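For this depiction, one protein chain was excluded, whereas all remaining protein chains were kept in their positions.
Should a chain be cited, it is by its letter among A, B and C, assigned in written order, with residues numbered from 1 in that chain.
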Amino acid sequence: MFPKQNDALQVMSHAVIGFPNLAENEKAIDGLVAAGVNLIELQVPFSDPVADGHTLANACYDALKQGGSVQATLDLAEKVCANHPDVNFILMSYLNPLYRYGLQALFDKAAAVGIKGLIIPDWPVEEVEPWLPTFDDLDLSPIMMVTPNTPAKRVERIVNASRGMVYVVSRMGVTGHETEWGEAFEAYLKNIRVYTDLPLAVGFGVRSSDDLNAITGKAEVAAFCSKYIEWQRHDGSDIAAEKMKTMIGEMKH
Amino acid sequence: MFPKQNDALQVMSHAVIGFPNLAENEKAIDGLVAAGVNLIELQVPFSDPVADGHTLANACYDALKQGGSVQATLDLAEKVCANHPDVNFILMSYLNPLYRYGLQALFDKAAAVGIKGLIIPDWPVEEVEPWLPTFDDLDLSPIMMVTPNTPAKRVERIVNASRGMVYVVSRMGVTGHETEWGEAFEAYLKNIRVYTDLPLAVGFGVRSSDDLNAITGKAEVAAFCSKYIEWQRHDGSDIAAEKMKTMIGEMKH
Amino acid sequence: MIRSNNGYFGEFGGRFVPEILLPALTELEELFFELRDDPAFWQEYLTLTQEFSGRPTPLTPLRRLSEQLGGAQIWLKREDLNHSGAHKINNVLGQGLLVQRMGKKRVIAETGAGQHGLATAIMSAKLGLDATIYMGADDIERQYSNVFWMRQLGANVVGVETGSRTLKEALDEALRDWAASVETTHYVLGTACGPAPFPELVSYFQSVISQEIKQQSMTQIGKLPDEVVACVGGGSNAMGAFSAFLDDSEVKLVGIEAGGLSLEDGQHSVRLLKGTGEPGIAQGYKTLFLQNDDGQLGETHSIAAGLDYVGVSPILAHLSQTGRVTPDSSSDTEVTDAFQLLMKTEGIIPAMESAHALAGGFKRAKTMNKNQHMVINLSGRGDKDIFNIARAFPQRDWTEFLQREAERSTDQINAHLATELAG
Partner (left out) sequence: MIRSNNGYFGEFGGRFVPEILLPALTELEELFFELRDDPAFWQEYLTLTQEFSGRPTPLTPLRRLSEQLGGAQIWLKREDLNHSGAHKINNVLGQGLLVQRMGKKRVIAETGAGQHGLATAIMSAKLGLDATIYMGADDIERQYSNVFWMRQLGANVVGVETGSRTLKEALDEALRDWAASVETTHYVLGTACGPAPFPELVSYFQSVISQEIKQQSMTQIGKLPDEVVACVGGGSNAMGAFSAFLDDSEVKLVGIEAGGLSLEDGQHSVRLLKGTGEPGIAQGYKTLFLQNDDGQLGETHSIAAGLDYVGVSPILAHLSQTGRVTPDSSSDTEVTDAFQLLMKTEGIIPAMESAHALAGGFKRAKTMNKNQHMVINLSGRGDKDIFNIARAFPQRDWTEFLQREAERSTDQINAHLATELAG
């Protein structure tokens, strides 16, 4: 289940399928769940991840060499959704791998294995809208992105096409850099709330307990992804999970 | 004295002033005279000897480093003319060193030290003609060049401006290569004789006894220059003089 | 001029970018739509290309070569004579006018052969803009002379070390920069690819090529040419050479892609022929991409860095589906042969990219008759590619020269350092 508006801050984290390898993905996800993460993006690795910074982009390149693919992602999703029925698994992918798979077939299959949401950063709202009836039928939530430079009218259109939650890109740029959480940020969130009651997931630049604390009370979800992947790369999935657990333990409520 | 028409073939040879060095020039000239050479070109070395092949061009470059110059040439001329009153010394130079010295002054001085003739390969007949009265006054013979491609009318003009002898360039090109002395060559000489009774000095490509023998009976002078300078460079002036002596001894008469 | 249907050409095109880039694309599109029907704007553009880049470029008859091949009369459209040595400058100058109107002070660009990067660096110097150029690290080695000049012109050239380290990655990286800088930065896309409005906008500026060809053909040949041939990397010079002829069905339009070593995966950059590119959506647009079954973009190869690209203009993808454009390809060896033939018979040094059009064109011309006329678009000159071309024609004296020059250069740098330390 996605959180509701004004629920306490939850951490969303990340797996790049095939990184560091397919066998380790499942263990890493178990670790995240054990650390208290209830929202997990399963990223299909892609050769050209234009919205990602170098951490995720490099993870994609490595994952592809390890056999990461749409099929591998669905296979893994099937397992982890079954193992962790209380966790929301979200399929994150660039459009092309899904397009090549066949969009209808992909959405059917994703819903069937227990995927709850979709994040597709290069799929604009105009192209998503015709699919909304399908998504609603399948109970598959397109989590659309709003960015600081999105004009008000377009924010409205985007949140109306969103389901489950709205992904709020915290700042200009790609994943993996730092963000400032000042008054401008609060005003930005407030402007989005004008158009939607959906919970807000803040992403891009959430890299520390301090970041989480800064977001607490302002949004419902914090996407803690690049930094987690860095931990995974440098310390291995076990230690990464421990660090995640410690960090979640330190969160203000 | 220059030879007369139909005199037996004489060898003209060469000195590049400063090559191999100034001290040696005098000795080399003595050697040439002893070998039986009665016509000797004293070449002022020049930075840009465009009518010369590599043998003489390289001798020029070396000579310049040894202090070869117009003045050095005149100084040497003064000595050798005095030492060898029976030998015809001919000043050979590109125009510019003489021009810089001052043409009138140069001609006066050259005549004064005993120079008998002038060979200036880049001084065309049109520019020479105004100087003829001066030359005749000074008893300084401009030895003009005729080439295989000189049109008949121009041959006439050139030989008319020549004194002492006419320099017949044996073939197309620069000094230092070989020449064929066939029927075409004989016809070429005959055409020149139409316009002049001056003796003919054949130059360019006279490199062996065979060449001398081929010219015998056709012209009065053979310029044996590049090959002699090669001997000088490789064997030294003494051996070069000996070789010259041997060669002249072998000449048919 | 071809017009998109809401960013699409048939099934291809569109605008598939992270949300953050949409406002800039919309702004650009609005500005472009406002200006493109304004004859005063086109005139302003023409004047700039004339004054700065020497347009119109000539149409050169290849008399000796046509005679030798024994077929059609071949003419070269001389984009190599442009300032900077290729057609790329046309597009860049046009976008420069847009940048000035938008009031932006920084530009970024991706570049493969370096030719577009060089053009962008030139335009930026001329207009006083900051420029950052993304270039695959392998392309930097292949086309170092262009990198040298971009840096001399004051541009910041960033080597991209990810993936296959060529144009595709440079484009990804430029998009990443743009996502962070979009409010103050214009992205000078270099070919008729990418998200709308770029394919249309780049083709609009490049169409100056075919407008001139048309006029020149009427004057010099007395009629339209029978065929127009261009190489296809991203597709901008081809769209430039084809645009004005789209409605003249008697003029055959032929696009030549890089056949590389073979048509095996990873050995070529052919996307328009059967069994090569497949429909896909990446790098901001939908087109025929070289890709695997999982939708991962593929590896490419070409002897010409500027043709070594995984996607292709959505307009050309569409036009080759409709049959208006005939796609073909030339192999690396055909290309080096055509390169030498042009050089030794007509005294013109083509870019390796353009030599693809030559190879493809010469082959076709031979089968045509003497009353027919073919215009080949010579998109660029080859003397900018000296290192690259020296690699294609290995010669000992070049190698030895490089060794001596490397030594001299090392000595010079050391002397320089010594002076600085002493000073």
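The rule is simple: a contact is a pair of C-beta atoms (placed from the backbone, for glycine too) under 8 Å apart; a residue touches a chain by one contact, two chains touch by 3 or more.
No experiment lies behind these values; they were computed from the predicted model shown.
Visitor: May I ask you to name the displayed chains that the omitted chain touches in the full complex?
Guide: B, C
Visitor: In the complete assembly, which of C:L81, C:L97, C:I281 or C:A351 touches the absent chain?
Guide: That would be C:L81, which touches the missing chain.
Visitor: Which parts of chain B face the unshown chain closely enough to count as touching?
Guide: Counting only chain B, the missing chain is touched by 46-54, 57-58, 61, 64, 69-71, 94-101, 121-124, 127, 144-151, 154, 158, 169, 172-174, 177.
Visitor: Hey, which chain C residues sit against the chain that's not shown?
Guide: Per the touch rule, chain C residues meeting the hidden chain are 50-54, 57-61, 64, 78, 80-83, 85, 121-128, 141, 144-145, 148-149, 151-154, 340, 343-349, 383-384, 386-387, 389-391, 393-396, 398-399, 401-406, 408-410, 412-413, 416.
By our rule, only the chains that are shown with their structure count from here on.
Visitor: Quick check for the class: compute each chain's Cα centroid; which one is farthest from the centroid of chain C?
Guide: Greatest centre separation from chain C goes to chain B.
Visitor: Based on Cα centres, what is the most central chain?
Guide: C
Visitor: How many Å are there between the centre of chain A and the centre of chain B, using C-alpha atoms for each centre?
Guide: Chain centres of chain A and chain B, defined by C-alpha means, are spaced 97 Å apart.
Visitor: Cα centroid separation between chain B and chain C, in whole Å?
Guide: 65
Visitor: Where the CA atoms of chain A average out and where those of chain C average out, how many Å apart are those spots?
Guide: One centre to the other, that is 37 Å.
Visitor: By residue number and range, which residues of chain C touch two or more other chains?
Guide: In chain C, no residue touches two or more other chains.
Visitor: Provide the list of chain A residues touching at least two other chains, using ranges where the numbers run on.
Guide: In chain A, no residue touches two or more other chains.
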